[in-house]
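Pasting a structure here, questions to come.
With one protein chain held back, the other chains of the complex are shown just where they sit.
Chain lettering (A and B) follows the sequence in which the chains are written, and residue indices restart at 1 in each chain.
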Amino acid sequence: MVQKEQVVSSRDNILAKIKAIPMEQKPLPEIPDFELKLELIELFIQSIKGNKGEVIDQKQLREFLEINRFTKIIDLSKNFPDLGTLELVKDPHDLADLEVAIIKGQFGVAENGGIWLTDDNMGLRALPFITEHLVIVLEEKSLVSNMHTAYQKIGNQHSGFGLFLAGPSKTADIEQSLVIGAHGAKSLRVVFI
Amino acid sequence: MSHPAKASEFLEDSAKSKWHDETLWFVRDKRDTISKAIPEWEQLRELASGIKDNVLANLDNYLIEFEKNAKANNIHVHWAKDAEEHNQIVLSILQQHRCKAIVKSKSILTEECHLNPYLEENGVEVVDTDLGERIVQFLNQPPSHIVLPAIHLKKRDISEIFHEKLQTEKGNEDPTYLTHAARVHLREKFLGAKVAITGVNFGVAETGEFVVCTNEGNADMGVHLADVHIACMGIEKIIPRRKDLGVFLRLLARSATGQPITNYNSHFRSPSPDKEIHIVLLDNGRTEQLGREKFKNSLKCIRCGACMNTCPIYRRSGGYSYGSVVPGPIGSILSPGLDLKKHSSLPFASTLCGSCSDVCPVKINIHEQLYEWRQEITKDQGTNAKSISMKIANGIFAVPFAYKVSGAMMRGALKILPDSITYSGLNTWGKQRDLPETPKETFKEWYKKNRS
Partner (left out) sequence: MKFNKNIALFIPCYVDQFYPNVAIATLELLEKLGCQVTYPMGQTCCGQPMANAGYERDTVGTTKHFLKTFKDYDYIVAPSGSCVLHVKEHSPTVPGLESEQHATQHKIYELTEFIADILKVDSIQGSYPHKVGYHASCHGQRGLRLASASELHETPFNKARQLLKHLEGLEWVELTRKDECCGFGGTFAVTEEALSVQMGKDRLEDHLVHGVEVLTGGDMSCIMHLEGIARRNKQPLQFKHIAEILNEAIS
């Protein structure tokens, strides 16, 4: 029997191998409603603190900026008319010495301090990471209890990039000693409005 | 060298091995504390396990759905049947973009494929940007733990290598100082890289998006500054729906390090304008494992490392004693599937205590698979001295008279032999332990005399 030599793509090769395995069907479980019945604001504040961030008010934000005499501040939040000193650039490489970025978060997750952000909030995807200090403005009433309600809230939202950001950059890779400010922002401050 | 020899060596430095054991126990303890703060913890594990069971039963369909949705969002999807093809695909993307220096965030899959040496042989500088991975890269070592790559090193070791490579102050072991030096050094690399490589924690079939979780933010620093993002993903990392991420993200960081979530959880759906995202889907033995009824559940793994932290053997022997890319309990059930002979000592590097299965967020029956691999390995070894002695043992235990005679012989011998022979080097039990005393009669003898 003459066999015609065929080049099977790896894609077809892999899919065929999977298909050839006899499989017992296993149903996809439904996820129940694990609603947390706790004070969301208090829990969120505790979570952010645990992740080495902090929740502050507007007065404390101004103090933070003044005391440190920051001159390179990008504010995309539209909540404060006078805090930003720079316009958003086009090339993220030009953000390398940005001192403070102030952005608006869509909602926060009380169980872990995660704040949902998408392209619209960040302007440039690198912004929340490359800035030395990050400030996120968040509406108190936007808080949800846990990740299940979080994904319900996100629903079918379609953004090229989305991020749950829960604290400043950190690492414990050196003998398990916690160090804040590895490669991303050295601090996270959340301002409730 | 097999596991027992390497473990024995690891234990020779008793201060360091004790520290390694206590440090990882501390991580396990943090995991316990935080998991007990979630009333539905065991339910979440059951859900995650059920979701992954469904994925494995429908893997081809989910992969097709994932590819379709990813492509619709302008993500390039590549398929690699083995490590070699994976590396070739990555290199060809780099060559297309004339890229000679890249940054890479944590990806055990790229370790599995030995991507770094391959790229370096082909003239590409690879910089691992996770702090722990950069440290072991400087030392020319593989990671010893999948989540805590430098857990086997003390700060003195890191201070020394940083002094050599980054010109930090000699003798300065302060973690903050050293981390800051790494931040400055790696920032330069981030700013200069045109291509960034990451791993993938979860790929979502429903939307074609994929998620990368870090605490350092290094994956994002790499990809958002680069022009091209290459994401390397094992085909088993698929999950069906976006909302399933709720279950997995609640379990992952808590199981891995005892924190409620990593500080960054990046969802990549489509590239920024003028940039590219490539995803490479890798088989490399996963379809083989999928076909092994007793072992396919090992593919549910989400690479949290909880099994390593809880394993009393891993804690006391270290990742390197396993000689496999993924060490510890999960490594011991994945690796024999890749090379049975090379990894034949791994399923025996366990007392089958079962703690690993209890901490696994996706309920892989790790300890049972270790037992099953033992059966496979002895079958593969065929007839040898051990198998013959086992057959003899079966013969003894199948026949009461033979049992009685051999038992009496053994006990009789122990009574007569002087300690110098009983405890000679030939008797491994007796190296650091006393044998039990020989009683004057067995229970059988006592029962016969007193009760029947």
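Here is the rule we go by: a residue touches a chain if its C-beta (ideal position, glycine included) is under 8 Å from a C-beta of that chain, and two chains touch if they have at least 3 such contacts.
Just so you know, these numbers come straight off a predicted model, no measurement behind them.
Taking the full assembly into account, the omitted chain touches B.
Summary of contacts with the chain left out: across B:Trp41, B:Phe138 or B:Tyr177, the touching residue is B:Trp41.
The chain that is not drawn here is touched, among residues B:Ser8, B:Gln95 or B:Gln167, by B:Ser8. For chain B, the list of residues touching the undisplayed chain reads 3-4, 7-8, 11, 17, 21, 25, 28, 31-32, 35-36, 38-39, 41-42, 310, 312-313, 316-317, 348-355, 357-359, 371, 374-375, 377-379, 386-387, 390-391, 393-400, 403, 407, 410-411, 428-429, 431-439, 441-448, 451-452.
Assume only the chains that are shown with their structure count from here on.
Here the spacing of chain A and chain B, counted between their Cα centres, is 27 Å.
Those residues of chain B whose C-beta lies close enough to touch chain A in the complex are 23, 26-27, 40, 43, 47, 50-51, 53-54, 56-60, 63-64, 73, 79-81, 85, 129-132, 135, 148-151, 153-155, 158, 175-176, 178-180, 182-183, 186-187, 190-191, 207, 209, 215-218, 220-221, 224-225, 235, 240-247, 249-250, 257, 259-272, 281, 283, 287, 290-291. Considering their complex, residues 9-11, 13-15, 17-21, 23-29, 31-32, 34, 47, 50-51, 92-93, 96, 111-114, 124-126, 129-130, 146-148, 150-152, 154, 158-177, 179, 181-185 of chain A touch chain B.
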